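Dropping a structure here in structure tokens format, bear with me for questions.
Heads up, this is only part of the complex; the chains shown haven't been moved.
Should a chain be cited, it is by its letter among A and B, assigned in written order, with residues numbered from 1 in that chain.
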């Protein structure tokens, strides 16, 4: 590596990226620290100061919360994207946004060198680097956890701490956490450490966004969520007659309500892109509520066959997002159809939140395809039951024919 | 129709099939009533008596519970079959079994005339008749709700009641139920009546198998479920150190535990096979617990790619079952692969049940593909992180190439 080259580092303020920052400075790089505010609980002013103290030439802190909610979380919810039937993709949704902004800074700062602190065993490295390759094909990528010299110097957490001490990098108390965490507006994730044994039960103390169902509110919270074209636009707390609008505001509000009511915790073993099975625990309060409400509204506003085709897309889209291909032709291809389908997904869903439960109890839409008259077992509606005879006879014709052959 | 012809009627003891029984007798049929015990709470002795009183020549009551659990419910769970992301197919699983037994009776009784009491708007008519066509291609089907003369005589519930009174058929109190129900071992379903408005919230009083999360046990019930080749073989109540084995026994036991803990209620609008949207409410305690536990065990015992392919099968298999094609070449085709995949799905899942929540907290298997060493972010395991560099570069190559074109 040439000396004095500029590098834009995705910087979180934590131990790893702080050590990386110093390590890069010590290697002669001019380091520009990029701190993305995607809703994690953080004192960004302090993170900024810390970066400068360690040796960053410039520090950019960018508030990406609104863009994160509108362009990533809500898009994913339109597709009902869920990985392996459980994971709502909180981290996978944030990475491409951060990575894209990082490229924008690099372009502004006239460099093509980009660095992240992700390990070589995880998914995030892929999500960062694919996005960089997409928007800056000539990117020169520094990923210390995959660099021989770094790996020789830093064998484990201990080496990082020693380096930090030696170099005067302030060390956080969170070091003692017996697992690692990743937080953003969508979720808080836990992995590693004591969670690595898939038999170990997560400790109650680790959760931050949600109360446990046991400690959740005693009274159920009744709400109504309003969607327009697949996107949540209003949340009404029916207990308190309170309305919340605005994408970011309502998402935060649902995080609060979900958290108080013990909603959105999951514990799973997932398949990482690189083929390793990994145990993760997640808290996703607002995401879980919206996922369920949106699917419910689709049940009355989507045509049956569209709904069934869209269901086939779910694992495909979830895999695309999980693996880091958010900005890809295949994502665009499938989302074009998904967006088309959402034109009619407007209306209200009524639900109550109670000790971990999302209890959906009603839904309505001006575009509803539900037809009470015809659905009724009491009334005929515009339906001749005799028609069903022919329907079944034809539907089962091949059974009859194949039986006759025997 | 010729006089004195024998017909085998699927008889429940309820108003509809009682009136149909009489109506058939009045038309000169020799009626054989077939009552299937698939786990509904019922006094079968009384049902038998009632059938004879109304005029049945013979009454067969068959206990199908064990076969229902082993050959239908557990098969469906192996496939993680769930219709439209929510419905665990309780009724759809029972119908083909009942219909097949009904054919067996017809064959024994040397007739080919079969009757059911399902309406022409629902799914069950299809499930019955397709199964009949499969196993008795020459079946002559009487489905009064699709027969002109019946429809002219019986316009609604009122006409049925009047006919019953006139003919001296004892009428059940359940007549006043403001909705209709279908019960078996797997679930209790509700539809029609006040539920026909998808905005109406289900009444708490209607639920029978489950307590509401609010009224559920205050203490969580910790259990361990053991699977062999995808099939649950043992449930251990860790609080009470109690073990339950045997397919039917453990399923009933999980129904009890689930019910006490408020587990397995859902409320949805579903797409019937015939293209009508229909609102349904279901209680499925044991099924919901097993569905979640089985999927969790698969997460450590199935190869990633097999798991992802199997996920694509879920909506396909669910649709096959829902639409009444349980006994079909396409079901056999897909289930052959599913069964192959289950060879390794043996092990234990630890979970607790609490006020509507199924909280999975640990899993283990002798076939586990989870590798703690390699998964660890702390240790290297048998893994060279530098390899990931090449992996990502190649994976993103097409982005780079397509960007270069521009």
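The rule is short, and it goes like this: contacts are C-beta pairs under 8 Å (C-beta built on N, C-alpha and C of every residue); 3 or more make two chains touch, one makes a residue touch a chain.
Small disclaimer: the values here were computed from a predicted structure and weren't measured.
Each chain in view is the same protein; 2 are placed here, and the whole complex, as held in this structure file, contains 4 copies.
Note that in this section only the chains that are shown with their structure count from here on.
Averaged C-alpha coordinates put the centre of chain A at 32 Å from the centre of chain B. Contact residues on chain B toward chain A in their complex (touch as defined above): 80, 84-85, 119-122, 125-126, 129-130, 133-134, 137, 143, 145-148, 151, 156-157, 180, 191-193, 196-202, 213-214, 220, 262, 265, 267-271, 274-279, 295-296, 299-300, 304, 307-308, 311-312, 315, 319, 328-329, 350, 354-357, 359-364, 368-372, 374-379, 383, 385-389, 391-392, 395-396, 399-400, 402-404.
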